[in-house]
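I have placed the structure first, in the form of structure tokens, so that the comments after it can refer back to it.
Omission of a single protein chain aside, the complex is shown with its protein chains in their original locations.
Let's turn to subunit A:
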Amino acid sequence: MNRTLSTLILAALLVFLIGPFLIIVGASLSAGDTLAFPPQGLSLKWIAKVFTVESFRDSFIMSMILAVGGTFVALLLGVPAAYALSRYKLPFGEIVNTIVTLPIIVPGIIVGLALLRYLVVPFSFSIGVALFLAHTALVLPYTVRVVSSSFNNLRSDMEEAAVLLGATRLGAFFKVVLPNIQSGILAAFILGFVTSFNQVPVSLFLSGPGVRTLPIDMLSYMETTYDPSVAALSALLALMSIGIVFLAERFLGFSRYV
């Protein structure tokens, strides 16, 4: 009885988690001209079409720049911040910790509106710069949190040992601390990359003529053209994410950090 129930719950869970993905993959393989499931016949033509749509290519590059560049900058800021938060008793450490986790809780749509109203409009930032800043800010909390847990697992006496052997504090950080949190940094990078790449609400507010991220571009494409190429693109992106997370789990034990 109990066993049947838990099997049912598990099955329902899998259907809800994997079902949409299977529908998208199915729809993308359709031979018909409209987005539909079950697919009308089988063909790869929509997957091929994805690569010929110019705006997809541009927005993909934009998304990659934001995801890679934004996460990189977020790490540059987040790693020292996480280090300070885990090593020192800062006067406002607890508050900073809370603030750092806020963007995870605050709906993206609010962040987007706020950035638009108080950054882009008054300072006339270009859309590209605003998007970059927004994505960096969005990813920062994730990097701080993931890297913090790496620091917390690393005993501070290792740095003291390095200092007593003649290293400076900074030298100890680069020679002893950094090599031992590499996998945490990589995990933070992957999480940040995926978060930024999939980001819709904030980007929605900050996208402008000629500058948009891939998810936003897909939305606007669907408004005008209701063909399966969006499904094909979604399936490709999902596969990319699965591939990244699979490799990360395989080589880093990603799930330890997230």
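Things worth noting here:
We take it that a residue touches a chain if its C-beta (ideal position, glycine included) is under 8 Å from a C-beta of that chain, and two chains touch if they have at least 3 such contacts; residues count from 1.
Assume contacts and distances are computed from a predicted model.
Its record in UniProt calls the unshown chain "ATP-binding cassette domain-containing protein", which is the match among "Iron uptake protein", "Transcriptional initiation protein Tat", "ATP-binding cassette domain-containing protein" or "[Citrate [pro-3S]-lyase] ligase".
Only one residue in the set A:Pro38, A:Pro91, A:Pro179 or A:Pro209 touches the chain that does not appear here, and it is A:Pro179.
The chain omitted from view is touched by exactly one of A:Gly93, A:Pro107 or A:Gly171, namely A:Gly171. Summary of contacts with the chain left out: across A:Ala130, A:Ala162 or A:Ala248, the touching residue is A:Ala162.
Listed here are the subunit A residues that touch the chain not shown: 155, 157-158, 160-168, 171, 175-176, 179-180.
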